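Taking it in order: structure first as structure tokens, then the write-up.
Moving on, here comes subunit A:
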Amino acid sequence: GRHNAGAARPGQLALGMVTDVGGLGDKSFNDSAYRGLVNAQNSLGANIQVLQSRSASDYQPNLTALSEKHLDMIYAIGFLMNKDLDQISKQYPQQHYAIIDAVVDDPNVVSATFKEEDGSFLAGALAALVSKSHHIAFLGGQDIPLLRKFEVGYIAGAHQIDPATKVDVKWVGSFEDVAAGQELANVLFNGGADIVYAAAGKAGIGAIDAVKTRQNAFVIGVDSDQDSMAPGKILTSMVKHVDVAVFDIAQAIQQKKALKGHLIFGLKDNGVGLTDFKYTSAVIGRSNIERVDAIRQDIISGKITPPSTPQGLVTWKPVKL
Partner candidate 1 sequence: MHGIRKVYPGVIAVDGVDLDLLPGEIHALVGENGAGKSTLANIAFGAVKPDGGTVEAAGTVGLVHQHFELVGRLRVWHNIMLGREPRKGTVVDVDRARSRVAELAERNGLAIDPDALVEELPIGVQQRVELLRELEREPSVLLLDEPTAALAPAEIATLFATVVQLAKRGTAILVVTHKLQEVIDYTTRVSVMRHGKIVARYETADTSVDEIARAMVGGELPQVAQREPTGAAPCFAARDVSAASDTTTVSGLSFEVHAGEIVGIAGVEGNGQTALADAIAGMIPYTGSIELDGDSTALRHRNNIGIVPQDRHHEGLVLNWSIVENAILGRQNLPGIRKGALTDWRAARADAAAIVERFDVRAASLDVAVKMLSGGNQQKLLVGRALIGDPRFVLAYQPTRGIDVGAAALVQSRLIEARNRGSAILLISFELDEILAIADRVLVMYRGKITGSFTGSEIDRGKIGRLMAGLS
Partner candidate 2 sequence: MKVVLRLLAGPAGALLLAFVLAAVAMLIAGVNPVDGFSALIRGSLGGRRPIAETLVQTTALLFPALGISLAFRAGLFNIGAEGQLLMGGLFAGAVGAHLAGPSWLTVAALLLLGMLGGGIWGGIAGWLRARFNASEIISTLMLNFIALSLAGYLVAGPLKSPLASGAETAPLLPNNWLPAFPTIGSLSFGDTRLTISILIAIATAIVLRFVFTRTVFGYELRAAGEAPEAARRSGINMPRMTLIALSLSGAVAGLGGAAIVTGVLHRFNTSLSPGYGYTAIAVALVGDLNPLWVCVAALGFGILEAGGLMMQADAGVPKDAIRVIEGLIILVLAARRYFATRASSAPI
């Protein structure tokens, strides 16, 4: 098997991971987490095992199966596993666990969450700065609370630059339907938006496809660095470094460092952030890049607090700087 290197040798770091129903290949946090795991395999010499889940009722047996193997760390990828992990971690108090995107308050669990709204805020600000039509768009996968953090952060960021910027929002209704992602991106572009922030898993690939043949139009990628998928057409990617979180935790375990119960990954530690505009710096321009960086500092310093829920967005006002 590809993911299962067999039993760990004595002394070797043994890591396990349970994906959520999105599974490997989601081009989102499952993939990103897997990258972190592979990094651990390569640079820490870890032995890794991955179990994929087909439905919510698979989480528990999968977590149990790994727990029975007494690994050094078991990662539960995705907020949907929080209840199950809570239960399993109590059953195996000696076992260490980590969960991504949710908080489980048990002594043997490390929770890692990300400030997606902060990164998305930067993406929105950048889009508002670059947009010629003052009209940008957000394309979401499924309308779930986690994705709403991306949406509202993005809108707030745009409004921070120019409250008159129009932001269209559409949802694919799926993270898989690439064709639908493409057509919806087309609809958004044809509707006048010139930048689409595609936070839609695999369906986002469709948006990247849609932008390739268009002039003066851009997509902002998400989760991983997608900039090279259509060089020059992807303004930037709002990366969410689940891989970094996974790797950091593995490293801490190996070095027997104590871990905090809840790790929050934000802009400061590069847990979230924009890529380095490798292909697009010319289009964006120096001054815009500097403005975005200034906003980044303001968020880190606490001057700006991007909203993370639709309710928060309603009461949120652009911050006078």
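The criterion applied here is as follows: a contact is a pair of C-beta atoms (placed from the backbone, for glycine too) under 8 Å apart; a residue touches a chain by one contact, two chains touch by 3 or more; residues count from 1.
On how the list was made: all candidates are chains of the complex that A comes from, given by their letters.
Just so it is clear, the model here is predicted, and its values are computed rather than measured.
Shown alone here is subunit A; of the other chains of the complex, listed as 1 or 2, the one that touches it is 2. Chain contact summary for the complex, subunit A toward candidate 2: residues 1-4, 20-21, 23, 49, 51-52, 54-58, 60-62, 64-66, 78-80, 82-83, 91, 101-103, 113, 142-146, 173.
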